[in-house]
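Of the protein chains in this complex, all but one are displayed in their positions.
Going in written order, the chains are labelled A and B, and every chain counts its residues from 1.
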Amino acid sequence: MKTKVVNHKTPSVDGKGIMMGRPAFTDDLAEPNSLIVKVLRSPHAFARIKKIDISKAKVLTGVEVVLTYHDVPRTSFTRAGQGYPEPSPHDKFILDEYVRYVGDEVACVAAINESIADQALKLIEVEYEVLEPVLDFETAYENKNVIHPEDGIREMFPIGFEPKKNVAAAYDMHIGDVEEALAKCDIVVDETYYTQAQAHAMLEPHTANARLDYHNRLVIYTSTQTPYHVRRIISQTLDMPISKIRVIKPRVGGGFGGKQALHSEFFVSLVTLKTKKPSKMIYSRQEVFESSYTRHPMRMRMRIGAMKDGTIKAIDSDSLSDTGAYGEHALTVFMITGSKVLPLYNKVDAVHFGGRVVYTNHVSAGAFRGYGAIQGNFALESAIDVLAKKLSIDPLELRRKNMMDEGETSPIFAIMGEGTEGTAMDMDTCKLRYCLDRGAELIGWKDKYPFVKAGPHKVRAVGMAIAMQGSGIPYIDMAAATIKLNDDGFYNLTVGATDIGQGSDTVITQIVAEALMTTVDKVIIYSSDTDLTPFDVGAYASSTTYVSGNAALKAALKMKGMLIKEAANYLKVKEEEIVFDGEKFFAKDKVLTLSDMANRLYYNDNQHQLSATESYVGHKSPPPFMAGYVEIELDTETGEYDILHYVSVVDCGVTINPMLARGQVEGGIVQGLGMACFEDVKYSNRGKLNSNSFLYYKIPTMLDVKKLTTEFAESYEESGPYGAKSVGEIGIDTPPAAIANAVANATGVRINNLPVTPEKIFQGLNKRK
Amino acid sequence: MEANRYLRPATLEEAHQILLQDAKNVLLGGGLWLKKSTSSANALVDLSTLGLGAIKDLGNAVEVGAMVSLRDFELSPLLKDIQGGILIEAVGQIMGVAFRNGATIGGSVAGRFPFSDIITPLLALDTTVVFYPHKEMSLKDFLSFKGRLSDILTHVVIKKSKGPSFFKKVKTTALDFAVINVAIANVNGEYRIAIGSRPSVASLAVKSMEVVNGAKKLSPELIVMVADLASEELLYASTGAASAEYRKALARAYVKRGLEEVSK
Partner (left out) sequence: MKVNFNLNGRNVSYDIPPGEYLADTLRNHSFLSVKKACDEAVCGACTVLLDGRPILSCSFLSARVEGRNVTTVEAVQDDVDEISNFFSDEGADQCGFCNTGLALTILALRKELKNPTDEDIKHFVVGNLCRCSGYQAQFKAIKNYLEAHK
């Protein structure tokens, strides 16, 4: 389909204003003179507050409020920003008698300035009963130390919640008999992999501010991915009507899943409701590391069985996930570890996927781009290369032989959804074969696999992985859009869809401009304000282009129909006789400009406001696919390696905005490389996160990845807006396996736990000597 | 950070007296990481009006004022000329440009930071540290000086030298601390080997230097032996960033490569 706006280079609608420094982010929009809210945090990994004395803090001049667990509502909830009823256990209280990780909330103060707030924190006296923490997720199950012994917590529907056994969730599914199938195989690979609790490290720390407006309603500005879920959860936990709450999401300085859960909203809301004054809270960088969320670290045992000729017959994936102190996103991330990874090899006779998500006294794990798929991909795609080696088959050949193809399906889709049953679907678009071949070409696989010598102790090697993700959650995620026509013939577009920097404001504007046959500057978008914009679940599950975009497309087409009806009315012709080019209506020999018609509709003639609202819920979640290839140069004496080139060939359907789509892929690749190579999470033996600062937790810099090549496959997904699928997460999935495979190709050393550090490689090389 | 006063003393003597008055009176270098080690101070003492911001050619040496920024240090042609530019190569790997515009050479040396990338090559060269009131010490002596220093570091003086040099900073990302760093200089035929961030602050590998300087010829076998010795004679310890064993292996590898490089 030829398009004029979609799939054309289009500058973002907001990049210029942001770079020029216009106030746009949450703290930029805080009321001046907001009370400063700070939280006292637990120094212990696991403790009970025996006594807490806030008397000295309360009387400090400049302190307005001090809150402990005695002063806040006692309703359990989940902080996870998900649809209702949430698939995450309601296991959190705003403030509790127990603290469950170093950094957990103990008390909250609000003062007239930061200095006094800090002093007030120091004046709060707490007597703890220090309890023995559970710091090893491999011994958490049925550990005698129970992290959630309290009453009043629950699952919203069965998710395998067994808190007395330290289990937040559990899942098990099988297709066929995997033991039987494995027994018949010529070769079985049996490997166990570990991934770490990656930190999002978004540049804008978590922040929220609250005020009472002149309707005496609570207005919360928050750096969030899910404004509507924030509104609902605040209403439920503070026991106030949803109608009394307004949540506005301003520009967000990065989320990646780390803001798909509530953070400071509770505290600023409570403070503002109590004092009637505006208040704000900004997480310090240390709090972002220690007291927000991380990726779920996992242990995955992967067994893959195949015949001598390379046909993969069975896959058994048995995993353990560490959700930390609270169970946000526990089950759903866990399920994606299987559901958005195992279907890649859809021709097997039998599959088993199962395991548990356990509590520990670590920082709470939550949503993070990839959402289980990156962990699962590391395990599966590493194991596939191990299998290829055992079979003496080229790893590309092995994948070509067994991987998902266009028009095929996997029974896993029907079984595994996100927290519930899934949705069967055929791969109407799957260019994986093309991606794999093209990527091999671009990296120079033929001439480089497995490695070539590059110096006295240097080798260059290549490694790769394939991946899939999803596009929204079918039958659960809903998005809506409203378009209104203004005088002069331009449009206001309001959507709940949440732009967190991924460009959804721009992409959705493009879709509407395309459908209304106009230009992007004539469609003014406003998003994510629960009073003014229609509903959207928020930015997660790679849904804004596919789900929110589809809603906007429907609304635009509805508006177009209304325009034509009005024009026909004015021109006194039949609707079928109207030809509309986006600016003018033609019928027979008559012409009417949109601008004229819009003015007349406002001021002169049959005046009424044209407005179209439409919603969309997906019936499938068409996966984007990609092949990722990496070339490294490795020092065989020290294990150090450089990342020379990362090639990504992606099938995301049509790219609504080709440059922004490339940005999503490349941003994901570099985050994935961060997890694969540099980002090491370290806890002390008392459970304190030592890697709690950018000084110790190293995210990639511009000098760390020499070259990225990104291409998109020609692909058109019928069910997507203008043929689009999604592209927000797929980029992050392949680097860990690609790097581990490249290192194995370079040295014969297999690293099964992330990150793949030079020291691990060095030790592996030494063992081989 | 919490501080009661900000002072710009008119003379070094005045500054010195202020520091002696109260242990919570803090001398400012760049002050960039001050808040990481100090949550509150009494007086913050700023020396930037005392003329310590110059790089001077002393003829046989270069004198660098304590308040010279790491960036100005990096851009100095005088310093680039010393020993093949090893100082420039090292300082350019410390954080980013904006950081180096704020951090000072005085703060970097006075702090004796174990992870310092500039101390290691300075140690491999002939470097003197000058204090107020008058005291001069070799950098080597300053690094092993025990006890609290109430003197003010005013200058770093580096003797000019020519010859090949080698510097390696092992790190994860470009903005990381060194896992280990190695500086080797061939100063008029005399080899100097300094290894830092082990994680302790830079030291000269004295025994290794004795062997290599006593040899008539630097054969490949000798170089391997010296590298081994360097990895044994100094103290290497384990931290979150690397194990002692790995640091030793890195020292061995890079002393070997460094000696090969500077003996060409």
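By definition in this document, a contact is a pair of C-beta atoms (placed from the backbone, for glycine too) under 8 Å apart; a residue touches a chain by one contact, two chains touch by 3 or more.
On a predicted model such as this, the values are computed, not experimentally measured, just so you know.
All shown chains touched by the missing chain in the whole complex, by label: A, B.
Interface note: of A:P87, A:G503 or A:G653, the residue touching the hidden chain in the full complex is A:G503. Checked against the full complex, the one of B:A10, B:A98, B:L149 or B:V206 touching the unshown chain is B:A98.
Checked against the hidden chain, the listed residues A:F25, A:Y475 or A:F535 yield one contact partner: A:F25. The chain that is not drawn here is touched, among residues A:H263, A:K431, A:R662 or A:K725, by A:R662.
Against the chain not shown here, subunit A presents residues 9, 11-12, 14-16, 18-25, 28, 115, 200-205, 251-254, 256, 282, 284-285, 500-503, 657-663, 666-671, 693-695, 699-703, 705, 707-708. Listed by residue number, the positions of subunit B touching the unshown chain are 1-6, 8, 28, 31-36, 40-41, 44, 46, 48, 71, 92, 95-99, 101-102, 174-175.
Operating definition for what follows: only the chains that are shown with their structure count from here on.
The distance from the centre of subunit A to the centre of subunit B, each centre being the mean of the chain's C-alpha atoms, comes to 43 Å. Within the complex, the subunit A residues that touch subunit B are 115, 637-638, 640, 677-678, 680, 682, 690-691, 694-696, 698-704, 757, 759, 762-763.
Within the complex formed with subunit A, the subunit B residues making contact are 2, 170, 172-177, 240, 242-243, 246, 249-250, 253.
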